[in-house]
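Just one protein chain is left out here, and the rest sit where they should.
All chains are identified by letter, namely A, B, C, D and E, in their written order; residue positions are counted from 1 within each chain.
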Amino acid sequence: MPYVNIRITREGATPEQKAELIAGVTELLQRVLAKNPATTVVNIDELDFENWGIGGLPVLDYRAAQAAKEPDR
Amino acid sequence: MPYVNIRITREGATPEQKAELIAGVTELLQRVLAKNPATTVVNIDELDFENWGIGGLPVLDYRAAQAAKEPDR
Amino acid sequence: MPYVNIRITREGATPEQKAELIAGVTELLQRVLAKNPATTVVNIDELDFENWGIGGLPVLDYRAAQAAKEPDR
Amino acid sequence: MPYVNIRITREGATPEQKAELIAGVTELLQRVLAKNPATTVVNIDELDFENWGIGGLPVLDYRAAQAAKEPDR
Amino acid sequence: MPYVNIRITREGATPEQKAELIAGVTELLQRVLAKNPATTVVNIDELDFENWGIGGLPVLDYRAAQAAKEPDR
Partner (left out) sequence: MPYVNIRITREGATPEQKAELIAGVTELLQRVLAKNPATTVVNIDELDFENWGIGGLPVLDYRAAQAAKEPDR
């Protein structure tokens, strides 16, 4: 009966991809901890870029800064 | 001074119903634990169907599967 | 299939009181939104006083400040 | 590597203000607890007024009630 | 840069099992959504039985009720 909250930036995850996440994490909990899939709840939250911060910056600024630092990747 | 987060699928809860949830859970915490309603915070999150998983499936697929299994309910 | 997270300070809520919260909020969601109690999940988190802030203060300091301001209550 | 979730009502916070929140809380955690800003994640959730309750009321009703009680503030 | 919160009842998950959950869900997000594992954060919360409700009951009461209803499983 686990509860899983997956939070990602909103950038085009499709319903099929979300279904894969739901199936995948539910199977993971069943395989590793024998949790009952019937009562495993998964919530996916999608946040706008400006609402997600990492490294002290909104995520798009962070990505731009990373790209500037590592031009070859 | 409790904090309550209620998460539901987005399927038409009205402002009046949400007000009932807010009032109801605040009263419950006051009645059971003598919590001060003045500082009880309630947050309601509504998630799109494709973002809610149960039984390893997105909720609409889950409901369809349940309906197929239990045709008489 | 709602998910409810109730967060309170850890100050002696008994198993019976917690059971009342679980039953109460599950019934509330069934009554107001016709949510299925069978798949309603409730999580109660109890936080130590020093981990709960309100009014810019840890909760025990906040309560002391409130008591000092309002001696008659 | 802290994770911070800031939840506010949706009422016009600008991208610049959100960037200030992200920078500010990341710096706070670095200054107070020496947490590495590079792996500090901040999530801002904005909730519609009807989804935020305080004092047993949706927030706009709460504000109206407060304004009625305290006309001079 | 996803954030994942896995909540389970506290009933003996080992450090090795938790490491499997962390690795598994991080890989899942990389495989399905190409999320960078380096900045994927996973938080596991373990709750005491009396703090977890399902079907309107604390989880141990729920399990006892399920066992009574379905003696053959």
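Here are a few things to note about the model shown:
By our rule, a residue touches a chain if its C-beta (ideal position, glycine included) is under 8 Å from a C-beta of that chain, and two chains touch if they have at least 3 such contacts.
In this text, all values refer to a predicted model and were calculated from it rather than measured experimentally.
The chain not displayed here makes contact, within the full complex, with B, C, D, E. In the full complex, the hidden chain is touched by chain E at residues 15, 18-19, 21-23, 26-27, 37-46. The set of chain C residues touching the chain not shown comprises 7, 45, 47, 50-58, 61. Even with one chain removed from view, chain D keeps its contact list with that chain: residues 1-9, 13, 17, 20-21, 24-25, 28-29, 32-33, 35, 39, 52, 54, 59.
Quick note on the criterion: only the chains that are shown with their structure count from here on.
Considering the contact criterion stated above, the chains in touch with chain A and with chain C alike are B, E.
Among the remaining chains, the Cα-based centre furthest from that of chain D is the centre of E. Centre-to-centre separation between chain C and chain E, using Cα means, comes to 22 Å. Residues of chain B found to touch two or more other chains are 7, 21, 39, 45, 52, 54. Chain contacts in this assembly follow no simple pattern; the graph is neither a line, a ring, a star nor complete.
Interfaces, counted as pairs of touching chains, are A-B, A-C, A-D, A-E, B-C, B-D, C-E, D-E.
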